[in-house]
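Sharing a structure with you now.
Left out: one protein chain. Kept in place: all the others.
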Amino acid sequence: MIYISWILIVLMLVLSILSIQLKNLIAAVVAMGAVSLIISLLFLMLQAPDVAMAEASIGAALTMIIYIIGIRETERSEK
Amino acid sequence: MIRKIVYSIFLATIVLSLVMFFAAFPFGQNKMSVGEYYLNHGVAQTGASNIVTSVVVDYRGFDTLGEVSVLFGAAAGVAILFFVLGENRRKRREQVAPNFIVRVGSRIIFPFILLFGTYIFIHGHLTPGGGFQGGAIIASGFLLLYLAYPGTTVNRSRLSMVEGLAGITFIVLGLYGLLMPESSFLYNFLPKGELNALLSSGILPIIYIAIGFKVAAEFAGIIDDMMCEVICRGGEK
Partner (left out) sequence: MSYYLGSFLLIAIGLYTVIIKKNLIKIVIGLNFIASGVNLLIVSIGYVKNGTAPIFSKIGINPSAMVDPIPQALTLTAIVIDASELALAVAFVVLLYRHYGTLDIKKIRSLKW
């Protein structure tokens, strides 16, 4: 049970590095949403269910959609 | 090259100073005395079984009022940026109509999303959840409607009316506490009721419902601004 937090945190760091290195901006934003979901799991493991719900509904869903609308208005890939 | 070295030294300094600072706070050891006080006296003083709700709405209710006004400022900023400054709009682009299952399924599931969000913010003082989470869930329901039917618009004047009424409810409830003999902003003047009942803890559920409506209206407004910028008003002007 103790190692679950380590596994989740390593996964979170790998996904965040992936998110800043990907050239396709939509893929980068999806990786960022995955980071938000893992952070919401970590909040749940830290006994903070209120914050976990807020992070899952706002950080993972609404923020991602706002980014995707912004990318649709501009360029799809980073040169 | 030299700039990468400079920035790496900068980042290493920041991480090292954070590590050195937090070496004084061992993980999972003790809590602050303020938190201890709220945990010991929170139920007797506010009547809410969720202590996080009683901190957000009651003990630090003034803080939350400021936070909601920051949210209003950001939503107004998005609207101003798109409608006043954004002049040279591009042409309306080709919209691919979503398929049958998305359209019908979203129409079936939309009332349930609204119901779930309402449940979350009505039970904010009993279970995890509250106005912020419920409002965000309702706003994502509107988002589903936008994705399934491109070209939908919500009635913006009604949206801002809901938003304004929610804000006025918050402020009037707070100011009414000043008329009480204890005379403090956001004084809990209604009866507390018994623990873990739906109608308990005085004005806390009312304020959280107002916050829920306000957050839902703000986020739906932001999404409407950004989607409409792309879809509805793309060809006008």
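For clarity, chains are labelled A and B in written order, and residue numbers in each chain start from 1.
Methods note: a residue touches a chain if its C-beta (ideal position, glycine included) is under 8 Å from a C-beta of that chain, and two chains touch if they have at least 3 such contacts.
Just so we're clear, the structure is a prediction, and the values are computed from it rather than from any experiment.
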Those residues of subunit B which, in the complete complex, touch the missing chain: 3-4, 7, 10-11, 14-15, 18-19, 22, 25, 27-32, 34-36, 38-40, 42-43, 49-52, 55-56, 60, 63-64, 67, 70-71, 74-75, 77-78, 81-82, 85-86, 88, 126-128, 130, 132, 136, 195-196, 215, 218-219, 222, 225-226, 229
Interface with the undisplayed chain - residues on subunit A: 5-6, 9, 12-13, 16-17, 19-20, 25, 28-29, 32, 35-36, 39, 42-43, 46-51, 54-55, 58-59, 62-63, 66-67, 69-71, 73-75, 78-79
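Everything that follows uses one rule, which is that only the chains that are shown with their structure count from here on.
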Interchain centroid distance [CA atoms averaged], subunit A/subunit B, Å: 19
Interfacial residue positions of subunit B with respect to subunit A in the complex: 50, 52-53, 120, 128-130, 132-133, 136-137, 139-140, 143, 219, 222-223, 226-227, 229-230
Complex contacts: residues of subunit A adjacent to subunit B: 49-50, 52-54, 57-58, 61-62, 65-66, 69-70, 72-73
